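Take a look at this one; I'll ask things after.
Removed from the display is one protein chain of the complex; every other protein chain stays in position.
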Amino acid sequence: MADPRFFKLAGPFRLDALAEISGATPAGGASPDAVFADVAPLESAGASDVSFLDNRKYVASFQTSGAGLCVVAPEMADKAPAGMALLLSPDPYRAYACIAQAFYPVVAPEPWVAPTAWVDPAATVAEGCRLEPGAVVQAGAVIGRRCRVGANAVIGVGVVLGDDCTVGANATISHALIGSRVVLYPGVRIGQDGFGFAMGPQGHLKVPQLGRVVIGNGVEIGANATIDRGAGPDTVIGDGCMIDNLVQIGHNVQLGRGCVIVAQVGISGSTRLGDFVAAGGQAGITGHLRIGAGARIAAQAGVMRDIAPGETVGGAPAVPMTDWLRQTAILGKMARKKG
Amino acid sequence: MADPRFFKLAGPFRLDALAEISGATPAGGASPDAVFADVAPLESAGASDVSFLDNRKYVASFQTSGAGLCVVAPEMADKAPAGMALLLSPDPYRAYACIAQAFYPVVAPEPWVAPTAWVDPAATVAEGCRLEPGAVVQAGAVIGRRCRVGANAVIGVGVVLGDDCTVGANATISHALIGSRVVLYPGVRIGQDGFGFAMGPQGHLKVPQLGRVVIGNGVEIGANATIDRGAGPDTVIGDGCMIDNLVQIGHNVQLGRGCVIVAQVGISGSTRLGDFVAAGGQAGITGHLRIGAGARIAAQAGVMRDIAPGETVGGAPAVPMTDWLRQTAILGKMARKKG
Partner (left out) sequence: MADPRFFKLAGPFRLDALAEISGATPAGGASPDAVFADVAPLESAGASDVSFLDNRKYVASFQTSGAGLCVVAPEMADKAPAGMALLLSPDPYRAYACIAQAFYPVVAPEPWVAPTAWVDPAATVAEGCRLEPGAVVQAGAVIGRRCRVGANAVIGVGVVLGDDCTVGANATISHALIGSRVVLYPGVRIGQDGFGFAMGPQGHLKVPQLGRVVIGNGVEIGANATIDRGAGPDTVIGDGCMIDNLVQIGHNVQLGRGCVIVAQVGISGSTRLGDFVAAGGQAGITGHLRIGAGARIAAQAGVMRDIAPGETVGGAPAVPMTDWLRQTAILGKMARKKG
């Protein structure tokens, strides 16, 4: 059971309810009115817990798990231990996500403006918001309904936030228009000046950064990630993008819908990503490029040219994935021959 | 036009004034008393806007731009659309920077100490400063004239800040002496302990970090960047350095004047960079090295040896740029042959 100091459990739920919630199909002979009380990892789950198997690395844990109910792909069903009820899904991780959300639902914040929060008289905060201690909302900012603004977070002058957003503690937003259901983790920095200046031996001359950051709906941005505002055009993050911790996004960058950007990736100025691009951890993308929809960029790759839609690349400088695998194989073979 | 919620427009300006401000030469037959009202990107600029062309990738946008006036290099003049006035400059980006600064001038802060700011009685804050809500200035700190200290920023014990500095929201400074006209972006961390300890199987033993961070004039340090204080000597950042987001600078590092350090670069302890060194995004530099003045380090390079002044290096471990290009070409050819 999740630590009750931090998490609030809902339920219990019947098997047939969990099947409906998840879209998965019961199997293994369990009664539809069997009742489950919680979710748990395979290793620690007990008879009243729901667990899941998604990664083949953990089949052994599945085979010895004490979970009463497990969400799995149909082809894994015959590996289940005796007595375990199953929910079969072609996408067990997604089905499990639905179930875990039912047991641990997101609840609307308890409305509050902490006495040490600061709300400028010229700011607008809609009903149902919670402003934690030390939160600051500056002049002209407009905060939608049921938003949480974490302790010591700062919403800058003129920033617009939609409904049901969460701004983590100590996060900072300026020069930004943000949609609804956006989650900004602690320490996120949005809207500061881009890295724009005219270099020269007599000193570098700052170029005013006159754009904004425009963020769609349902976006999540990880802890201590940084997104600079545009230099003239806007920096744009499309609906449903998932951005991990410590990611850097430069000025004028545009991300399409549903991009997945893993931790410590850096995307340089004016580069545009299509919808559902995925970039692995610590990858770097040079400025002024076009990355096509559905492209996949391996961890630590260094992308220095445009990438076609759907292409998968790796290495630095990044090449098609098969080429990169060949390069590393050839190098490895040469080194072993030499050794 | 830049979003008035975030930016305040000055002007308008006559063509001859803009020529003087930027040092560029009018061309294209426009009247010196033609008036321009704003700056804008090539794609969205209209007849009263000033735009610029600096990157050849955007020549097509230049050729179809509706901008009334454009700053360009002389050799691009004949590609201008009919009716567009021009300002010719060998460094159009720098000339544009001057013009954009005129339209969107930096203004001195409106002096204020927010009621929820905390200023220790033993701190000194000069005239004209603005301390936003939740800002903290600790004992012995000395803040120069016309500084802005952002909301929930923390100026630690004994820190000295020159005149006209901006400290971003939620930034933290300790153990540091900082010049004038320095801009620290939100979430910057300056002056914490360096990563210094004596390793051992019985546990790692902390070595007191007894130096400071000394920062020159006109330096900018990007969001969530971290600069550790010296272990005994100081960590030093020279005048006019431009440091991007999420950069890590270890203890005892010295940067000369005008260095440009792009996002997510890491510089390990006791390494010294000469004047005007440039390091591309995600590059890493090992400790105890000397990087000569004017050296250029490619993005993602891994520098493991001293670099001569003016040298350009790439790859990991970093080698002269031409060697790195050859290495990647050879590897690519071998992989394709094999394929």
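A few notes on this one:
Going in written order, the chains are labelled A and B, and every chain counts its residues from 1.
Operating definition for what follows: a contact is a pair of C-beta atoms (placed from the backbone, for glycine too) under 8 Å apart; a residue touches a chain by one contact, two chains touch by 3 or more.
A quick note: this is a predicted structure, and the numbers were derived from the prediction, not measured.
Interface note for the absent chain: among A:Pro26, A:Gly179, A:Gly194 or A:Gly218, the touching residue is A:Gly218. Of the listed positions B:Thr64, B:Thr124 or B:Thr322, the one in contact with the omitted chain in the full complex is B:Thr322.
Mapped onto chain B, the footprint of the missing chain covers residues 116, 118, 134, 136, 138, 140, 152, 154, 156-158, 170-172, 174-175, 187, 189, 192-193, 195, 197-201, 203-208, 210-212, 224, 226, 228, 232-233, 246, 248, 250, 264, 266, 268, 282, 284, 286, 288, 302, 316-317, 319, 322-324, 326-327, 330-331. What chain A contributes to its contact with the hidden chain is residues 2-3, 5-7, 39-41, 43-44, 55, 57, 91, 93-94, 96-98, 100-101, 103-104, 114, 116, 132-134, 150-152, 168-170, 183, 185-187, 218, 220, 222-224, 240, 242, 244-246, 258, 260, 262-264, 276, 278, 281-282, 299-300, 316, 328, 331-332, 334-336, 338-339.
Keep in mind that, in the parts below, only the chains that are shown with their structure count from here on.
Chain B has its Cα centroid 28 Å from the Cα centroid of chain A.
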